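Missing here: one protein chain of the complex. Every other protein chain is in place.
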Amino acid sequence: MTQRKIEVGVLGATGMVGQNFLRFLEGHPWFEVTWVGASDRSAGKRYAEAMNWNLEGAVPESVAGLTVAECNPAGGPRLMFSAMDASVAGEIEQAFARAGHVVVSNSRNHRMEADVPLLVPEVNHDHLRLIPLQQRRRQWKGMIVTNPNCSTVTLTMALGPWKPFGIQKVIATTLQAISGAGYPGVASMDIVGNVVPFIGGEEEKMERETQKVLGDFAAGEVRPLQAVVSAHCNRVPVVDGHTVTISVALEARPSVEEAMAALERFTSVPQQRRLPSAPGRPVVVLRQADRPQPRKDAARDRGMACFVGRVRPCPALGLKMVALAHNTIRGAAGAAVLNAELMYSEGLLD
Amino acid sequence: MTQRKIEVGVLGATGMVGQNFLRFLEGHPWFEVTWVGASDRSAGKRYAEAMNWNLEGAVPESVAGLTVAECNPAGGPRLMFSAMDASVAGEIEQAFARAGHVVVSNSRNHRMEADVPLLVPEVNHDHLRLIPLQQRRRQWKGMIVTNPNCSTVTLTMALGPWKPFGIQKVIATTLQAISGAGYPGVASMDIVGNVVPFIGGEEEKMERETQKVLGDFAAGEVRPLQAVVSAHCNRVPVVDGHTVTISVALEARPSVEEAMAALERFTSVPQQRRLPSAPGRPVVVLRQADRPQPRKDAARDRGMACFVGRVRPCPALGLKMVALAHNTIRGAAGAAVLNAELMYSEGLLD
Amino acid sequence: MTQRKIEVGVLGATGMVGQNFLRFLEGHPWFEVTWVGASDRSAGKRYAEAMNWNLEGAVPESVAGLTVAECNPAGGPRLMFSAMDASVAGEIEQAFARAGHVVVSNSRNHRMEADVPLLVPEVNHDHLRLIPLQQRRRQWKGMIVTNPNCSTVTLTMALGPWKPFGIQKVIATTLQAISGAGYPGVASMDIVGNVVPFIGGEEEKMERETQKVLGDFAAGEVRPLQAVVSAHCNRVPVVDGHTVTISVALEARPSVEEAMAALERFTSVPQQRRLPSAPGRPVVVLRQADRPQPRKDAARDRGMACFVGRVRPCPALGLKMVALAHNTIRGAAGAAVLNAELMYSEGLLD
Partner (left out) sequence: MTQRKIEVGVLGATGMVGQNFLRFLEGHPWFEVTWVGASDRSAGKRYAEAMNWNLEGAVPESVAGLTVAECNPAGGPRLMFSAMDASVAGEIEQAFARAGHVVVSNSRNHRMEADVPLLVPEVNHDHLRLIPLQQRRRQWKGMIVTNPNCSTVTLTMALGPWKPFGIQKVIATTLQAISGAGYPGVASMDIVGNVVPFIGGEEEKMERETQKVLGDFAAGEVRPLQAVVSAHCNRVPVVDGHTVTISVALEARPSVEEAMAALERFTSVPQQRRLPSAPGRPVVVLRQADRPQPRKDAARDRGMACFVGRVRPCPALGLKMVALAHNTIRGAAGAAVLNAELMYSEGLLD
């Protein structure tokens, strides 16, 4: 690997997503955070004083002393992770890409644009081939690459291995963790001992993003999967880990055994290239009757795998299962870092 | 109404379901608990000393002083509510029915037998017409009538108003409260800050019971609904109230407005006869975007209504919605009491 | 009782404390809410449209249609309950009292002023004798009466019966419910599966308010109890009900039996006058080893009693016990309403 680490910046470093990036990147073998950007209000302060650390433990020492910069594309390292709020991410990310930065974003703003890859590296690494198109069309030296919404990541990782069977219909119900809503996020009065059967905009994102992630790259574009996807999104009093129950209709009508085998032997480019944040197996099938469970399983394999259980026949669509992934790691910060690792391995960071 | 109340007994009165019966029946205008039965271990003790009261508040005063009897069909009032554990309910309920008792049971043992009504009074009150058949075939003077599993009650109340549209396919995911598992039930180490995506036997019950409840009585028998039902059952850290997300395919393809209207104008025999435990409306449609929620809504209308929200198109099946009912009231004790009220109104308790 | 109900208003009616007032006052035998005041932003709207109802169930029908008024002392009924945020309550309450209104406030602003009663009716009803002094000194036709902070209510109700023994030292640790922090209040990320050992300003309030509530009225003033009070305040993931562990040194050194007897036979003016919101007994001693518990006990007796358990020797101070009261009822809305009932019974509302 490289002798010197690649310098990276985090846009929106003081929010909860930004904090997750800093924690995930601590001790990363390739990347080193040397720049943190936030709103004008925080700019100029020491990072440790510029925010309230909302995660477990303490602020990583390697970044506590960094001075917070304004989110100005004139400065900072070439590779920028974006953890900005959607209300500001759109324009700032474009300004950075225009100025030559490689923006690896967790924000939703550009996900559905036709020339922006919406990556889950194990599932659609070839969507990176949109980059030349994006750079040409937008006349950028830099680029923007995105990862999907946290619930979409869970669903597409679980479905990816079944894509060869021909996915026709998907009905998914989520039980989503509170950390997905940021900080302060969900009021405790709304969720202690309760369930909230609604998350604004989430179902639409999950339905459309799933079709794009599972789509094929062909003739210079990504064609969304022509499958019907229906989502029911719910918030539950769980700290980390989105659980998703999935019913799916597959054209090839595999048996439960064939479907299980496809999940268990699934492996992909991030595993083959031994990317540092890639899980050993993208999908880990748990065979105990009552797993996966968010508090017990989401953080396994450093929070980067998708855990699947209860693969069984669905009387309505053919197959059903339960999937789980860690929403702030595999569904956000870790997803973006794995995207950057994939891009490095393709020479896109050179 | 009657001058004197009808005496009733509770079989299995010391368990958590039995406690729920006693609480629900306190102050009932027609029924008065004068007899409580439990295992030999408890028999002979004062009720208040025979168990640990696991519910909120204190033991109802009207029953605290009753002496616990053995579950012996020789004694006790004619009308018996059964809250017995399934491990013993089968034979004891039959013995009571054989001896002439009217057994209104919450246990699962006899639910799927062809000559036993599985009642949700607003949905299939006519299934009571199985009783003459049951009595003839089994040569009983008494009878057994059952209510469905708590998650089935929620699902069938929400679907009942749509039966005229022709139900073809149903996919339901439950987020079930811990009180459904009794006491001690779910270990706190398994559910605090967690979700358990499995409840033993629940999905099978929910799938089959729903077909029976929604079936038609014709030619002396109940013919199960020929719809496909698929359930995903999950336990969540909620005390009371089962939430169910539902996708459904209807033959008549009603619009969202038509479907909403059917829910809102739905009313049935228990409402027409003003049965004491009948909710004003069986299905209450909540129009706020994020409702129904178990902690905020399940206990409304004395816990006897089914609350529905988020009726909207489902890209996969046609329509989707969220339903909620109070699992220990409408899904258990209250369900059985309403069954008994319906039976009284039909003259079956005379 | 009166033929016509007394009209009352609620200042700050749209916040969570205000909502609690409206719910508690629904169906009150003496008082009828005919006026709701809130910030300019809400003024002019129908109450039901002016806020998000954060409590269980639905907006009480009797107030849903009221038009929200500005908090202007020129209008509204004489009796005003104040549920305003402390940031605005100070001046507005004074303006209303100056204009002749009887302000019965739950806000903290005036609690510690020498001529303002800080009432727990069962404990210090005679502090109402400060009113003539207050009116004279401030040249008000109206008046301000306050109730203590919710944790202070719990502590003083439990200690009240022991005041005759001579209270010398008190060490109290609270486990406080999230509803005490209003809405949105505590972020779920801070409290799900967690404890927060700090509530800003709470310990100071609890220490000083307890001394005032337990103080004696003599020679025209309230002299704070000369006992040392030390509080440790914690937030726990409970919805309603503040639990307090208490160690106390009493001059008379009563035995556990004598101390228990004092709690159990305690009764006071609100009970003697049968005030509508007064609990049958101010202090209910629960004898089960593991009670009181907030979710199971706080709402008993309509949430107006203080539940005490585990009275036992304290090796350090003499006696220890656990106390519980419902923080949004007995500790807020219900406290203020009981204050108003006491004032009515004294002729102060004439």
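Letters are used for the chains, namely A, B and C, taken in the order the chains are written, and counting of residues starts over at 1 for each.
Operating definition for what follows: contacts are C-beta pairs under 8 Å (C-beta built on N, C-alpha and C of every residue); 3 or more make two chains touch, one makes a residue touch a chain.
Everything numeric here is computed off the predicted structure, so don't read it as measured data.
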| item | value |
| --- | --- |
| Visible chains in contact with the missing one | A, B, C |
| Full-complex contact with the absent chain, from C:Ile131, C:Val322 or C:Leu342 | C:Val322 |
| Contact residue for the chain not shown (choose from C:Asn72, C:Asn194 or C:Gln271) | C:Asn194 |
| Given B:Ser188, B:Gln226 or B:Ser255, the one touching the chain that is not displayed | B:Ser188 |
| Where the missing chain touches chain A, by residue | 55-58, 192-193, 239, 295-297, 299-300 |
| Footprint left on chain C by the chain that the document does not show | 169-171, 173, 175, 190, 192-198, 200, 207, 228-230, 232, 234, 236-239, 243, 245, 247, 289-296, 309-310, 314-317, 320, 322 |
| Missing-partner contacts on chain B, residue numbers | 16, 54, 178-179, 183-193, 237-239 |
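As a convention for this text, only the chains that are shown with their structure count from here on.
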| item | value |
| --- | --- |
| Whole-Å separation of chain centres (CA-atom averages), chain A against chain C | 48 |
| Inter-chain centre distance, chain A versus chain B - centres from mean C-alpha coordinates, in Å | 42 |
| Distance from chain C to chain B - Cα centre to Cα centre, in angstrom | 40 |
| Chain C, residues touching no fewer than two other chains | 192-193, 239 |
